[in-house]
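A single protein chain has been omitted from the complex, and every remaining protein chain is retained in its original position.
Letters are used for the chains, namely A and B, taken in the order the chains are written, and counting of residues starts over at 1 for each.
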Amino acid sequence: MNKDAAAESIYGDVESIRELGPLVHNITNYVVMNTTANALLALGASPVMAHAVEEVEEMVGLAGAAGGALVINIGTLSSEWIECMRMAMSEARSLSVPVIFDPVGAGATRFRTETSKSLIAEIPPTVIRGNGSEIMALVDGSVKTMGVDSSRTSDSAEGCARALAESVNCVVSVSGAVDIITDGKTVLRVENGDPLMAKVTGLGCTATAVIGAFASVNRNFVAATYHAMAVLGICGEIAAGSSQGPGSLQMKLYDALYNLNDEEIEAHLK
Amino acid sequence: MNKDAAAESIYGDVESIRELGPLVHNITNYVVMNTTANALLALGASPVMAHAVEEVEEMVGLAGAAGGALVINIGTLSSEWIECMRMAMSEARSLSVPVIFDPVGAGATRFRTETSKSLIAEIPPTVIRGNGSEIMALVDGSVKTMGVDSSRTSDSAEGCARALAESVNCVVSVSGAVDIITDGKTVLRVENGDPLMAKVTGLGCTATAVIGAFASVNRNFVAATYHAMAVLGICGEIAAGSSQGPGSLQMKLYDALYNLNDEEIEAHLK
Partner (left out) sequence: MNKDAAAESIYGDVESIRELGPLVHNITNYVVMNTTANALLALGASPVMAHAVEEVEEMVGLAGAAGGALVINIGTLSSEWIECMRMAMSEARSLSVPVIFDPVGAGATRFRTETSKSLIAEIPPTVIRGNGSEIMALVDGSVKTMGVDSSRTSDSAEGCARALAESVNCVVSVSGAVDIITDGKTVLRVENGDPLMAKVTGLGCTATAVIGAFASVNRNFVAATYHAMAVLGICGEIAAGSSQGPGSLQMKLYDALYNLNDEEIEAHLK
């Protein structure tokens, strides 16, 4: 697909999100609840945060009825939250609601690695998005070693992403200077973004939430994930272009998501 | 009351808040803790967040001693928090501390609807603020049907608001393009605000918190609620007027609350 067609396809999804305002149910970490809600609103989606065992299944049902998605993010995990994540993911799977999973900190502590692995094995998500070390932590030893043997980090990340996508039968997105999106066979790359984005907390989590919005309107989940990562990267570039630092970048990112038009996508898409 | 007198009365409360810095105790949701604290500070009030059963009664006592208020918001409810809300509301009632209740998501899930109804029935708050569907969810079936039979949504919302205000014996505020404030008899309307405000997460919750500040300095709770909704709407207009999107609107809203003067209120009040 050439760039113009890709840009058109990305913008088509943006228009759908703005028109349909899909309900994106987030069970996410305390750090980013406010900022991911704002990113989803700016983009045109309808975020809701709910984590009580008494209501998560019902809320997933509402997201499903409204053509939405479920976002699970373990960034400030505690044991009480695992059961509500499991319930929500299970209900989403039974209702065919797309589940976007963000294994924040997998590989850093055993608690996060094991919780992520066990949730994914039990209830395979639709899309998994993380950085290289998080994705590698979810892949079993032999593949990881193979990956690490590779001469380039991006090769390693790609190998792990493909292996994880194949074994879980889902889409995997690895964030980095170049984002990788794969279903195990097709591999897409997003080269948009700006290094200053790494100085704003939770933009990875924001990417995960934004994938939820795109997966709501585009059931080709490789394409939806690619579109989401491209939009966040492009809006990050637009915001960074007139920012004096990470504070202004964060503010301008919401403005950019809200105002994004087809010409900007065409101009920025790499 | 004509507009000039209303503007003067609104500004009088703003000056009182800035002078007295009332302590507003919030038991609220994770998404808006930071942003509602910032709105209260910008306005001149003193926010505190505390939810532990070990301290909520003592904190309500401090708010009472400082002429403050209690804000209860169920936006990210879990069962552990219900008991602390009940304790705080009960203590506030016994100390005549105004209680502002925000039934976020009532009508969406049974857990939120039932928790809201039960808390309100057990310990009637001073003011309830929500959007139309939340307020309607708190009204029993017959009234709601009557409301829905009405030809205009605003009639429906007004009917429900009046019915709820009468049955609970409190002030009810329904947020929308036009905000409705009623004690069941008097009905006031605020036509200020900007559609872009709906693209910033938690500005409804911010309204609820701001009512807490006004109820601290004005014990005519219909007037206090009207003043709060007018101030938030006016500051939202001022902020939107120089914003490029929801990111800049949120930032400028705090600046507008901090700088609000009598001339701006007069110029913007509709």
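Just so it is clear, contacts are C-beta pairs under 8 Å (C-beta built on N, C-alpha and C of every residue); 3 or more make two chains touch, one makes a residue touch a chain.
As the structure is a computational prediction, the values presented were derived from the model and not from experiment.
*Asks:* From the listed residues A:Arg86, A:Arg112, A:Arg129 or A:His227, report the one that touches the chain absent from this view.
*Replies:* Of the candidates A:Arg86, A:Arg112, A:Arg129 or A:His227, A:Arg112 is in touch with the missing chain.
*Asks:* For the chain that got dropped from the picture, name the residues of chain A it touches.
*Replies:* Residues 29-32, 34-35, 75-79, 105, 108-112, 198-202, 243-248, 250-251 of chain A touch the chain that is not shown.
*Asks:* Residue-wise, where is chain B in contact with the chain that is not depicted?
*Replies:* 30, 33-34, 37-38, 41-42, 47-52, 54-55, 58-59, 62, 250-259
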